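Here you go, one structure.
Here the complex is missing a single protein chain, while all its other protein chains stay put.
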Amino acid sequence: MHPTLHAVLVFLQTWWVELVSGVVIVAVVPLVAGYLVLMERKLMADMQARLGPMRVGPHGLLQPIADAVKLLIKEDIIPDHADKMIFWLAPVTSMTAALTALGGIAFGPSFLVARDINVGLLFVVGVSSMGLLGIMLGGWASNSHYSIIGALRSTAQLVSYETAGGLALISGLLLAGTLKIRAIVDAQEQYGVWFVFLAPVAFFIYLVASIAETNRAPFDLPEAESELVAGYMTEYSGFRWALYFLGEYTNMIVVGAVAATLFLGGWLRPFPNVRWMNWLDAVPALFTAAVGAYSVYRAGKQPVRVQVWFMWGVALACFVVVLILAAPLVVAPLKFMVPGLNGVFWFLLKITAYIYLFMWLRFTLPRYRFDQLMHLGWYILIPLAIVNVLAVGVAVILETAYGWNRWLAMLLATVITLAVALFLLRLNDKRAAPASSATPPEEPSAEDFYAG
Amino acid sequence: MMPIGYYLFLSMALFLIGAIGVITRRNVIVVLMSIELILNAANINLVAFSRIFGDVAGQVFALFIIADAAAEAAVGLGIIIAFFRNRETVLEDEMGLLKW
Partner (left out) sequence: MLDKVIFFFFAGVAILSAALMVTRRNAMHSAVFLITTLLATAGIFLQLRAEFIFIAQVILYVGGIMVLFIFVIMLVSLDVALHQVQFSRQKWVALFVTLALAAEVGVMLWSSRQVPGQGFLVPNAMPAGKLPANTEALAGRLFDAYLLPFEIASVLLLVAMVGAVVMAKKRT
């Protein structure tokens, strides 16, 4: 056989799992991100006592597909003196960074895209931070004042909160002791408890930092509609805008996956080692069966034939998933597959809960002004994250070298960090109050991009 | 891994392209970017040799070079911004006069 052909076949044979997973991620995740948009609109409607999109499918379930078709057939407008190469490149960079970061995440003990990289978590965080370049280049390439200012503000915000988020992740990594994703979740299984209960302050700092990193409310000044038009996305229309938007929601999934892996136990069920909670292993199958049964129930009540078929389709998919999930529970020789399959369910559930929290905060809290945002990031979150790293480090040493009880040591670390947090907040209040009454506000200069 | 000569050739090529950039371009920002390219060439060299000899000290040194490049880029860009505020230019031959 021709040597090149032979080499290509050997390559495909060794790496086909990774290639197929990569294709699945690129194909499926934008669709999932589209449905996250629908979930957000429905939740927003629910919290505002209305119904949200109801027309397009049964209860609006086909809305994302209609949106995608609309955006694809829109006219592609490029502003007059825009830099064509960078205008094209920027949304592509944003989406590519988010999708590549998803490649490093493990959805279950044997469901990873890339073979377990040595620097797994750092890879995900680092590659997803490249989305920043997409924002900056997009803002500059649009050749419009609103875009440039929006891009600069967004970049400044992302850089500040990335530092705080990274430091919060380090506190969690001190407990895990490794950067490999599988080893982190195995460490949580060994400890018998999710890291969120051992280092809650780190989880909270990461939550706030990740909300700011994905440009979500209450930190969405750079792209809110009533502010700088739409910030760096102003001049983008049609599918380019869709790429940015989907990139933002994919970033939310990535950030949720990192939090779920490091703090929320990854693919472990709640109480992973407790034997009398083993009945929780049946929850994924029961939950999916309930969703399927509800679809069957609602299928008969749909007004339009397409919607009836759609609900039957959803019911069929749920039924198939129930078969896959329940088979290892019932058929004894397949029992080893239980952690793997259920793990995917628990992981997706945790990411969904985290994203639900994002959306809930969006509809509840008012927006931060930009200088308040930077003040929160630099004056409060970063010092707190640094103190947290020190405190958790001390706690880990106390536990390993001096034989303290783990819970006691981590409780001490949490108390120290909360005390420092109170001190910082008191300090910032004292600094804000006399300053605003004494000096008149300065004139914002032309080059001061942070001015109101 | 490839024979070491390939990595040396790559490192030399990047170094020379960076050197051409430093010497010939007039825009000081491009000059700074070419300096970063030179530092990267040195990094490739270090990491390649660290792999050949199995000693991770080469990678430790490469890490220090990356940190150092960050510091230097920050200060250099600060200088460029300060100069730009004064003289409104980023071309290197217009930055020659010490007095107004």
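Structural remarks
Each chain carries a letter (A and B) given by its place in the written order, and its residues are counted from 1.
Note that a residue touches a chain if its C-beta (ideal position, glycine included) is under 8 Å from a C-beta of that chain, and two chains touch if they have at least 3 such contacts.
Fair warning: this is a prediction, and the values are worked out from it, not measured in the lab.
Interface note for the absent chain: among A:Val32, A:Ile86, A:Ala317 or A:Leu424, the touching residue is A:Ile86. Looking at A:Ile148, A:Leu175, A:Ala285 or A:Ile355, the residue that reaches the missing chain in the full complex is A:Ile148. On the side of chain B, the interface with the absent chain consists of residues 1-10, 12-14, 16-21, 23-27, 29-30, 32-34, 36-37, 40, 43-44, 47-48, 50-54, 56-57, 59-60, 62-64, 66-75, 77-82, 84-85, 88-93, using the contact rule stated above.
By the touch criterion stated above, the residues of chain A touching the omitted chain are 7, 10-11, 83, 85-86, 89, 117-119, 122-123, 125-127, 129-130, 132-133, 136-137, 140, 148, 151-152, 155, 159, 179, 445, 447.
In this section, only the chains that are shown with their structure count from here on.
Centroids of chain A and chain B (each the mean of its C-alpha atoms) stand 35 Å apart.
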